[in-house]
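Removed from the display is one protein chain of the complex; every other protein chain stays in position.
Chain naming follows the written order as A and B, and within any one chain the residues start at number 1.
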Amino acid sequence: MQIGLFHFLFVSCALFFIGVYGFLTRRNLITMLMSIELILNSVNINFVAFNKFLFADKLDGIFFTLFIITIAAAEAAVAIAIIINLYRNYKTIDVEDVNTMKY
Amino acid sequence: MLSTPLIALIPLLPVISFVLIALVGKKYFPSLCGALGTLSLLVAFILSATVAYDYFFVVGKVGDTYQQIVPLKITWLQFTQNVSIDIGILLDPISVMMLVVVTLVSLMVHLYSLGYMKGEERYATFYSFLGLFTFSMLGLVLSSNIFQIYIFWELVGVSSYLLVGFYFDRPSAVSAAKKAFIVTRFADLGFLIGILILSFYAGTLDFQTLIAKLTTPTNEFHTIAAASFMGVSALTWGLVLVFIGGAGKSAMFPLHIWLPDAMEGPTPVSALIHAATMVVAGVFLVARLFPVFSMCAPALDVVMWVGASSSFIAAIIACTQTDIKRVLAYSTMSQIGYMMFSLGLARHGGEHGLGYMASMFHLFTHAMFKALLFLGAGAVIHYVHSNEMKDMGGLRKMMPVTHLTFLIACLAIAGIPPFAGFFSKEEILQAAFHANKAIFVIAIITAAITAFYMFRLYFSIFWNKPYHAHGESHDAHHGEAPGTMLIPLIILGLLSVCAGFIPFSKLVTSDGKELHTAFHLTFSIAPVVLATLGIIIALSFYKKESVTPQRISDGIGGLYRGAYNKFYIDELYLFVTKKILFPLVGRPAAWVDRNIVDGFMNLLATVTGQISFAIKKVQSGKTQSYAAYFFVGVIGFVLIFIYWWT
Partner (left out) sequence: MINLSVLLIIPLITALAVLLCSNAAQVRFMALLGSIVQLGYSSVLMFDYMGQRAAGNHSQMLYESRHAWFKGLNIEYYVGVDGISVAMIMLTAVVVMTGILISWNITKLTKEFFFLIVLLSLGAYGFFISLDLFTMFFFLEVAVIPKFLLIGIWGSGKKEYSAMKLALMLMGGSALVLIGLLCLYFNTTVLDPGAANGYHTFDLLRISRMHIPIEAQKFIFPLMFVGFGVFTAMFPFHTWAPDGHSSAPTAASMFLAGISMKLGGYGCLRVAAYLMPEAAHYYSWVIILLSTIAIIYGAFATLMQTDLKYINAYSSVSHCGFVIFGIGMLTKTAITGAVMQMVSHGLMTALFFAAIGMIYERAHTRQVAQLGGLLKTIPFIITVFVLAGLCSLGLPGLSGFVAEMTVFVGSWQRVDTFYRVSTVLACASIVVTAVYILRAVGAAAMGPIKNEEFRHFGDATWNEKLASVTLLVSILAIGIAPFWLNDLISPDTQIIMDNIARGVVGK
């Protein structure tokens, strides 16, 4: 069986929805962050797959993937900093307890 | 002829005295304020007398006609090319006559008040207000522009307000002042609209041009006579509305209700404002516009019937009042009614102008004897400390001078020869006899009633029962007022005797030409006899204390009560304002404002608030729900886009 574009997209789609599911249902901020990473990675897979199958002569997709990985690293750093600060203030990293941003 | 600055000084002197007293005098030399005011009036009077002499005997007459002279005219407010308010001086027989009357009576009152108001806390203020009033009144009579007359008209109104409310800590004085101002203000509304109508058609506010345009059959005249509103021509509307203004100021029925209450003011003020000068402003106004009125018979008929009915009704009411100042107030109203109907039955020019001349003549003599009556009454009140007839009686011994002058004035107003009132009343009756018999009958009956109530007053004050002083302060043998109060009484008394001999028909006539009047001895018999009859009845009822008047008043019960309560006209007004205007217009307006107009705004605010309250729950503060909304939104967009593309 030839592994085609569709298979890649299936994986990335699954990964994306797992990420979304995790983001919406988990209460722990760290897990939510991990879910976001999953979403980003599903996008990365998309990029690489499209690049390989549609524009094999170009490298734009690969570059973008690298770019996203970098950003994701920076984002993770910032997010973890925020989470640590939250923990210091609220003594919890449960997102349900951090809801002062309403109304 | 006097130079213009000197003429202008006549009205300016009182206002200078007003400003001076109000700004510095009150604080730094309060006791000298009276003298200052009196002095300024003295100079003003001398100047006016000179102007009168010059006008009547030196420069006024060109050919056989007295001319109108306008020595001064300053544009005060320019509306359009032709329409402007000018402040100026217009000299013609009536304004010169009024000039003399106003300065003379005002001078007398100033002098009198030196004694009467002595020791009052607001002595200086009183003199400053007197100055303001005199200025306004002089400005009014000298007006060369119909709007100028309106300006000063309002100013006399406010000076009257200030002076009636002089004793401002008495609630009755405050409400009387308020009433006087509001009732006349209501009438002034008519005046204002009348001015707007007349000036619109004449295209000017200047008296001379206005009269010229509205009396000669030019374009303006035809438009104003032809244009109509509700079936009445614009000319009639304009004139009747102007007359309403005059009627308000002159206390004509049914706008007279303020005058009796205005007696709350100090008595010299009543003498000046509510007897001799301000209240005749309405008569003066009609006289000033007389050539125009003369073109419009319906308007003059209104003037005539309002005048006649006021004159009669006031005379009836005067018979029943017990407050001496109120009796005098009603008698003033009655006499002004005389002047009014006399104007109403006259026409411009020649023989038909007899009523006009008679009216002006009566205005002049009335000013003298009515001021005298009030000042005399003031002296009595000063002594007795009461306005009620029942507290008086037998005062002739205590106050001989007052008694004598008061008697002269009573004879004058009753129309007994040779006192001043006789001559002027005679002319009025003659004019009425020739023009309208019904009016003549009313007039002659009123004359008889006048004689009756004036002598009722006279006998009740000076004869009747012997005087019992209630306070210890009263020395029964030494009741006469101080000299400053007596001099004006004596001067006015002399004038009341001899003013009738002034040849008015030569000086003040409707068209400025001399009017030849015949004096019919036989004609005078009826009025004089009727007047004497009135006096005799009064003599028999009131000379001694007797029960007859009481019995008669009981006998005619309803009518007496009606007249005693001034025919319930006050109550009617109170009903209209308190029961109709305030609750049915004012309160709903305020309610609508609070609840409907403002309520709508509040409703808007509430609805906005509630909507936002309802949707604010969406902002739960839970990051995950936001993410969920976001996700659903993205999906939604994606679906839409896909749908769009396929």
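Some notes on this structure:
The criterion applied here is as follows: contacts are C-beta pairs under 8 Å (C-beta built on N, C-alpha and C of every residue); 3 or more make two chains touch, one makes a residue touch a chain.
No experiment lies behind these values; they were computed from the predicted model shown.
For the omitted chain, the shown partners it touches in the full complex are B. Shown as candidates are B:Cys33, B:Val70, B:Leu155 or B:Ala531; the residue that touches the absent chain is B:Leu155. Although one chain is not drawn, the whole complex shows that of B:Ile46, B:Ala297 or B:Ala590 it is B:Ala590 that touches it. Only one of the listed residues, B:Ala35, B:Val62 or B:Leu196, touches the absent chain: B:Leu196.
Residue B:Pro171 is the one among B:Pro171, B:Pro217 or B:Gly231 that touches the chain not shown. Seen from chain B, the chain kept out of the figure touches residues 75-80, 83, 85, 147, 150-152, 154-155, 158, 161, 165, 168-171, 174-175, 177-178, 181-182, 185-186, 189, 192-193, 196-197, 199-200, 229, 582, 585-587, 589-590, 592-593, 597-598, 600-601, 605.
The working rule: only the chains that are shown with their structure count from here on.
Contacts from chain B toward chain A in the complex involve residues 616, 619-624, 627-628, 631.
Put simply, chain A touches chain B in their complex at residues 20, 23-25, 32, 95-96, 98-103.
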